[in-house]
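A single protein chain has been omitted; all remaining protein chains appear in their positions.
And then chain A:
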Amino acid sequence: MPSSRLWLARPFGERSTLIFLAVLGATMALVVAANLLLAPEHPLHVSTYTVTLLGKYLCYALLAVAVDLVWGYLGILSLGHGAFFALGGYAMGMYLMRQIGDRGVYGDPLLPDFMVFLDWDSLPWYWLGFDMAGFAFVMVLLAPGLLALVFGFLAFRSRVTGVYLSIITQALTFALMLAFFRNEMGFGGNNGLTDFKELLGFDLSADATRLGLFIASGVALALGFLLCRAIVVSKLGRVCVAVRDAESRTRFLGYRVERYQQFVFVVSAMLAGVAGALYVPQVGIINPSEFSPLFSIEVVVWVALGGRATLYGAVIGALAVNYAKSVFTGVMPEAWLFALGALFVLVTVLLPQGIAGLLSRSRQQGSDDDSDTQPDTPTDTLDATPREATP
């Protein structure tokens, strides 16, 4: 059996991508159909509540893909991606707050309720523009992207790597959490932003809007996945793997490693921001708990469970763990963290390549499907992934 490090290599072929997109698309179509076409009494009917729950999971899955891009392929174990997720969420939340207009409890046409409550008489400058959807959506990308850019500039130029980098990312999200807890920051303090009414004119409590958000989350996941895949199968992706496994050797070949790290880190942060932005209208609230260091660690656990450096493994991990979490917290909520910890230990010991490793192994045992495209090489589980760039 190959060492897990070797296994950590392969961006998958076209085939896995198609399978992933087909499964995602088919599942979503079924959910939509079961929600719209089946009567509520029908045993297979999917309620709007469930649709929204699934939409939330899809956002988590996109966040997990973003983490896998930097961790799986570049070797940066970010324990602070929740911060980028939350920033995207806050950008969306600020737009949704301003959409409330004078329908808030205090009826102020300009100021959100919490600002009236704090006796503020004008909108802080950084809230300007958030009444425009276009501006807000750009900020969904820019806010996390800029933070990642500055963070990456400081960390990667001074060659902070490994555990130290992970700790700094934890510190980053922790510091942001403390900052956002403060009322004076102007983001609603520990209550955060909530009581949203409309998104782009659509009533957020309407079933159709919720279904639309679910579909949007799935589309965002598919696009984010394709973007990450495009990066991973490019030559740049191979440079990333080289950096992950032998950073100084890569540098010695003449690659400016810190640029690559910075680029991929920023892309990943922006994806996390998009995930957060789609998450907020579905759960109806954004508050500083999304910055919690624990949340960022949980995301890494999803990726590890699903299987690192496969992208689709991250999706599987996010969905599986969150489904387990919903079931578990329904039965005995206080035990969830222990269950998660136990799951993590079990999988790292028994399944070092995660669920995706299990899948690809059984698939290869079944049919050796990908190897037949390279008749010139011996059949080998290690290189059973053809690459269009290397004929």
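Just so it is clear, a contact is a pair of C-beta atoms (placed from the backbone, for glycine too) under 8 Å apart; a residue touches a chain by one contact, two chains touch by 3 or more; residues count from 1.
We take it that contacts and distances are computed from a predicted model.
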Hidden subunit of the complex - UniProt protein name among "Cysteine desulfurase IscS", "Urea ABC transporter ATP-binding protein UrtD", "Molybdopterin synthase sulfur carrier subunit" or "Cell division topological specificity factor": "Urea ABC transporter ATP-binding protein UrtD"
Which residue of A:Val138, A:Leu154 or A:Leu253 touches the chain not shown here: A:Leu253
Options A:Leu123, A:Leu142, A:Leu204 or A:Leu236, residue touching the unrepresented chain: A:Leu236
Contact footprint on chain A, counting only the chain that is left out: 2-3, 5-6, 8-10, 231, 234-236, 238-239, 241-242, 244-246, 249-250, 252-256, 259-260, 263, 374, 376-377, 380, 382-383, 389-391
